[in-house]
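Apart from one protein chain that is not included, each protein chain of the complex appears where it belongs.
We just call them A and B in the order they show up, numbering each chain from 1.
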Amino acid sequence: MKVLVWAEHDNAALKDATLSAVTAGGQLGEVTLLVAGAACAAVADAGAKVAGVSAVLLADDAVYGAGLAENVAPLVAGIMGEFDAFVAPATTTGKNIAPRVAALLDVMQISDILTVEGPKSFTRPIYAGNAIATVESSDAKLVITARATGFAKAAREGGSASVSPVSGSGDAGLSSFVSAQVAVSERPELTSAKVVVSGGRALKDAQTFADTLYPLADRLNAAVGASRAAVDAGFVPNDYQVGQTGKIVAPEVYIAVGISGAIQHLAGMKDSKTIIAINKDPDAPIMQVADLALTADLFTAVPELVSKLA
Amino acid sequence: MQTYTAPLRDMRFALNELHQDDGFGHLKAHEEFGPELMDAVLEEAARLCQQVLLPINRSGDEEGCHFEQGPDGTSVRTPEGFREAYRQFAEGGWTSLVAPAEWGGQGLPEALGKMVEEMVCATNVSFSLYPGLTSGALAALTAYASDELKQTWLPKMVSGQWSGSMCLTEAHCGTDLGMLRTKAVPAGNGGYKLTGAKIFISAGEHDLTENIVHLVLARLPDAPKGVKGISLFLVPKFLLDDDGNPATRNGVWCTAIEHKTGIKASATCAMQFEDAMGWLVGEPNRGLEAMFTMMNAERVGVGIQGLGIGEAAYQSAVWYAKDRIQGRSLAGAKYPDREADPIIVHPDVRRMLMTMRAYNEGCRGVSAWISRALDAEKHAEDAETREKAADFVALMTPVVKALFTDLGFESASLAVQVYGGHGYIRESGVEQYLRDARISMIYEGTNGIQALDLVGRKMSAHMGRYLRGFFHPVSNFIEANAGDEQLAPFIAGLKRAFEALQGSTSMIAQRGLKDPEEAGAAATDYLRQLGLTAMAYCFAKSVKVAMTQLSQGSDEAEFYGAKIHTARFFFDRILPQTASCYLAIKAGKGSMMALDDAAF
Partner (left out) sequence: MKVLVGVKRVIDYNVRPRVKADGSGVDLANVKMSMNPFDEIAVEEAVRLKEKGVASEIVVVSVGPAKAVDTLRTALAMGADRGILVQTDEPVEPLAVAKLFHAIAQEEAPGLVILGKQAIDDDSNQTGQMLAALWGRGQGTFASAVAIEGDAVTVTREVDGGLETLKLSLPAVVTTDLRLNEPRFASLPNIMKARSKPVATKAPADFGVDITPRLKTLSVAEPAPRKAGVKVESVDALVEKLKELGVA
């Protein structure tokens, strides 16, 4: 099977999400990586080195710079004439583009796959992860988004694919990029961090949230996340939210501080390798799923933890 | 933890399945309101109550109301979140649910309105008092006020822009209103000037609405002594300008708010009237009659408070009983993979939960029944049905008020018991139910007064006609289902309770005729006996409906099956209380009255 994998990048660097998608694609067949962007040759070069990538297609054009779905989807659909499957990471970019590609190909997309069960069958979570469905496609071609939490990252080194240019139909004239407010952070990105420190409503307010959790995150070189309650209360911006309707994370270590563990939050982090919970209430749902549960007042326990990690 | 999900399925059962054959018929006035509409209203009301009123229930209790003295006089500030919640409530049209369309209301059935009231009371009984007092005032004004007064005041009360209060009690007179002293003198412009002091005025002053319409009992200069000299007046907080907008502050001020056991977010005010402008509602010296119109409406409403709190207490207790792990089941571990079993496995915890559940479902059945009568009383096409319905409302009003509030308080107490020590501390939230429920047994006529009303007025009225309106359907049901084998245990239980009730009734009638104290001594037991029998009747009917549904292969086997089990528990474990009521009544007043006053 010939598999086209969408490379996620910012025109400069290849993002980790791509590496999981390469692994998912590799389980189906031979992987060709598509790098679409503007002045993004460096990304293509990085992609060529990824283990398991046998070829890289580079669509380097200003119209692809912002990753507008209206421009990118026809490009992908055009290339798909020679491929059997399209795999995109289940990021907001992948989720934005893949269904548009699927509709152009008259294919029913399979979203958020966790495992590859066969050439046409996959598992995927439904009902906020409360159930796992195994589905089989009857379409001639596959369009898939793959969850990073389900697939190991392919190695960034070890491949030696060739890069060849590809072009599409240009600007569809339907949309334009206006601006981006990218959260500037010294910390690792939430969905790819090895350690995540997350806070809930118990952190009281934005200042307390920052004063309490950021020193801990700094010590552990961790990304910072939050429950929906903390986001809704305005402690941190939207893109910190972990949960069914926020980000799905699966770090090595997830530290939940003052989070009770509503089911919608658990849906976003329960695939973490080790879950640590610090909570005053020993009966909080988070304490039931945690691998390590510390019953303590977070306002004394977290500063103590920070000082002892020094 | 205070938790509440409106019991919509049971509400629909009580509304649509239980009482279709009660003789109050199918009301033409309500034909346009199909079950889909009722469902949509119930669902949205549930959302509003759960998402807006429940979150400010405990915080409102902790914070309470604030009495404030500013340069422009005194005022009362409600706890944080109440203004916004009231705004959403009023803007959503929920204050006008059952109000007549001619005054801007939705004209929806009382049967539906009472279900919504139950949800409001379950999620925030303090909040419920603000719109609750308005509807009592509306009932009196609609029935007795002149057209001019109605046109001036009703539309904005219906829309919730203005609220109402009922100013009856004075420091020296609560139950005995004949002693009241507030004076009204003609002001020469067709109005009156009122002077006096009132206490325990719920919603007497607050910051939720731009105006407050007080209905005040007072005496005219030439009024006869006692209750025959009381008149009712409308006294607004703000007098209106020519455009009908609140303009001039009237001489009515809150002088203090009470520090209470519960319902702390409800402002209970002491009110001072100093030459306050007012207008007569109804005839001079006929105020008591008008007052009873609002009292009766309020009494059913207070009963619903008991039911609402009972349901909230039950759900909060169930949540804890499933969550709290402690010890092992007497029959061996039921959750071996957990450190201990949740306490719901223990028979005594089950006893408490089932008792609450049976109280709530039974009361809901009775509530739906009286609500249908309230609708038929207003809207039935033939006079005979209207009279029958009015009779039933008159009989059952004291029963609903006293029984529901007694049981609501018992449920709140049981919920605290389920929580154990955690229930006694504030954080769990269930002790608030206990405190909030307590007042409902006292205000709008104490439960003792309700019982006296039942045996003193309602039992004997029209040679027992009111009572027959309850006895006939029960005996007909027993007779009609005598041969039903499946129903047999329920019919047998109902029959036993019903015969004991008839026994108590004739005992009271005979002895009370000779010695009114005998009736007084029997009153509270009699009210409970009658109330539990009414619940038993509703449960027996529920079982019949449920069995029919199950035999027809209903896909709601879980719901109907649970209904039958709850009914069985009621018949096994609660209805036998009627036998002890009977024995207590039979014992008479002797031991109760034997001691000299000085011996106490």
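Keep in mind that, in the parts below, a residue touches a chain if its C-beta (ideal position, glycine included) is under 8 Å from a C-beta of that chain, and two chains touch if they have at least 3 such contacts.
Being a predicted model, the structure only gives us computed values, none of them experimental.
**Student:** Using the touch definition up top, pick the residue from A:T134, A:S169 or A:Q207 that touches the left-out chain.
**Tutor:** If we include the chain that is not displayed, A:T134 is the one touching it.
**Student:** Just checking the interface: what residues of subunit A touch the absent partner chain?
**Tutor:** Those residues of subunit A that touch the unshown chain are 68-70, 73, 91-93, 95-104, 106-112, 121, 125-139, 173-183, 189-191, 194-195, 219-220, 228, 237-239, 244-245, 247, 252-253, 263, 270, 274-276, 278, 288-296, 301, 304-305, 308-309.
**Student:** Could you list which residues of subunit B touch the chain missing from the display?
**Tutor:** Subunit B touches the missing chain through residues 5, 36-37, 39-41, 43-44, 47-48, 51-52, 88, 91-94, 96-97, 106, 108, 555-556, 558-559.
Rule of thumb we're sticking to: only the chains that are shown with their structure count from here on.
**Student:** Report, in whole Å, the distance between the mean C-alpha point of subunit A and the mean C-alpha point of subunit B.
**Tutor:** Roughly 54 Å separates the two chain centres.
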